[in-house]
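The block underneath contains the structure these notes are about, expressed in structure tokens.
Part of the complex only, each chain left as placed.
By written order: A and B. Residues from 1 in each chain.
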Amino acid sequence: MFKKTDELKVMRDPIHGYIHVEYQVIWDCINAREFQRLRRIHQLGGTFEVYHTAEHSRFAHSLGVYEITRRMVNEVSGLKELSEMDKVTVMVAALLHDLGHGPFSHAFEAITPVAHEEYTRRVILENTQIHQILSGVSEDFPEKVASIINYTHPNDLLNQIVSGQLDADRMDYLLRDAYFTGTSYGNFDLERILRTMRVKDQKIVMKESGIHSVEDYIMARYHMYWQVYYHPVTRSYEAILHALFQRMKDLAQTNPAVLKDLKMFLPFLKGEDTMQDHFRMDESAALYGFTLLSESEDAIARDLARRLLDRDLFEYKTIKCEEDLARIKKEVAALGYDPTYYVIHDEASQRPYKPYKSGEGHNIYILREDGSIKELSLVSDIVNAIVKGNLKEDKKAFYPIG
Amino acid sequence: MFKKTDELKVMRDPIHGYIHVEYQVIWDCINAREFQRLRRIHQLGGTFEVYHTAEHSRFAHSLGVYEITRRMVNEVSGLKELSEMDKVTVMVAALLHDLGHGPFSHAFEAITPVAHEEYTRRVILENTQIHQILSGVSEDFPEKVASIINYTHPNDLLNQIVSGQLDADRMDYLLRDAYFTGTSYGNFDLERILRTMRVKDQKIVMKESGIHSVEDYIMARYHMYWQVYYHPVTRSYEAILHALFQRMKDLAQTNPAVLKDLKMFLPFLKGEDTMQDHFRMDESAALYGFTLLSESEDAIARDLARRLLDRDLFEYKTIKCEEDLARIKKEVAALGYDPTYYVIHDEASQRPYKPYKSGEGHNIYILREDGSIKELSLVSDIVNAIVKGNLKEDKKAFYPIG
């Protein structure tokens, strides 16, 4: 039913060797403008400020999530048996799941109340090249794809493939982010995970013989969070981004004239953004906007934008109680900085795996030799230890040194 | 004499493990705004359109060239003996050698008659943060650094380190581009090259026992040129860039009104660019400019800019004679395209190593066991074969399919 490409298309990729494309609809989505736009959005926001080679884009990551999904539906026993419609739907969803991201992702959400997941839905369902391509398959195809991204597809296996606790998204980003940061922490044995993955009772499960690869994957998550994603320098850059976006939002109320040249941000500040505004709003636009802001009349915007461009980041301190934060705010204010923008409080906490109570979410399940399935932490001593151990937390204040 | 940093500074790097910094002046240069700007310029121009992970910046490459230089002056017998002044000067020059690059490098030179080497000189010698840092060492230090980049430093060894035929620049980019494209072609044995490098008669030479690593390096160059740098898709992207810059230049004469919002390009189009204009002119600015151009009144600029953003590239054909090109121009014109912007002729040719006649340039020399030195192609059968073989050439026309 689905049209194939003339010949197998391949794209060289350091993580997967090649990305393989055999369906025309996948190929067309890759070539659509909204997908090409992802080349202009970094995968890891401000992480390149600490790992200078972490300059890879959401474009590459999206191809990777697609490729792992493609392998899952072709190689995993229990998924191989899905219908072609389900397979293509989930591959498309995997490819498109990050389409709605704005520049620097979460920080950008300071400027607009719309979450990136909602933008992804809109790009798929509204008037875009992507929508046109998906509609070409069938009238309800865009909605099918969107439902996987919303975790509401009636075939729950498809939802689990794209975002469970052992999903194509996480597996690609751990491997990819490890490669591009040049750290080894995110590595785990993808081949073995794919080889020991099965389906049981409509759940994606892991054979007990693959339990070590799963433990290793859990640890990869743990290390990547603390060494990369929550690295204080990454968070410092994002704290300044947050402050700058907040400043723009405040200026839009109090002194809109100073923002008049910042056409890329205005529709978002006014809450009037269209799909075309979203399309334009990539990291090039944001960075060029910062260049303009770094010459702005507003001293706060000017300073914060300059800090982002020149990597003149905030320092940080661990916060143990409310008083610590209050004291820092006072010191910073004493030096003439407005603490609203110059003291950013940020909490990071993470448990690399957490089993959900039944019904609440997706767990990792282990398929035992007797055919029964058990939640991972009940089988693995090491995961059990992690689940029962302390939750690792880190609260920090970011602010300029006086 | 040179101030050291408080402790050894290191930055994780996938090619070199770590970049090591022990001199304050190096650390200050890295933190200068003009150097941080290199994060916003891709190392490989349009190559990311074919190798989607080739998204690394000149920032990372510059650190790599510095690191190889640092190792050369610390590890290579004959270079270890350089004075501290010479060592620091050449490390700074290695770090800063690409400072003058504009967006998409060579294509950008269609817009401005100033070569990137000249901009590099200006950033070092004119009123910039970098200049201020270098002047802090001594009044003539900026000029010393610039002279290496110009190959005119009185100690010719320093010039050879940064750009000979086996220099820190080439060695870093081959390894780095191989890593980030995910190809294996650019790999060679850097460790062995450093271990067998020596100095003889004020020339950097290679011990005969390292000749295989040099042959391998020569082949790495050959493969990277044809598989990556001269890949037709890279050249297609750059052909469109060239055409778009040319179109802007022509519009600046014929219809300047349509360019009024393109403040980032105007100073260059008018030939009035300052150091601050150059600072602002990074790839974010260029790409945001293309976004504006993709909604321009001028149909040609609009179409070309859209092609760049959406990766709707030109097709290509090998050109064997003048008539081939003339025929294509005619066909393209017949379809309503202006051949000035829609037929781009591009010739690539390369010999991975070419010995210079004495006095003309730097050769690779082999140090024999008897202490004599001989030019590489006289010692290596395989390099000799390459030098005497045909020059590989490729002439192509790039144009839209009708």
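What we mean here is this: a contact is a pair of C-beta atoms (placed from the backbone, for glycine too) under 8 Å apart; a residue touches a chain by one contact, two chains touch by 3 or more.
As the structure is a computational prediction, the values presented were derived from the model and not from experiment.
Here 2 copies sit in place, and the number of copies making up the whole complex of this structure is 4.
As a convention for this text, only the chains that are shown with their structure count from here on.
Averaged C-alpha coordinates put the centre of subunit A at 32 Å from the centre of subunit B. Contacts from subunit A toward subunit B in the complex involve residues 11-15, 31, 33, 36-37, 39-40, 48, 51-53, 55-57, 59-60, 63, 179-183, 264, 280, 282-288, 291, 309-312.
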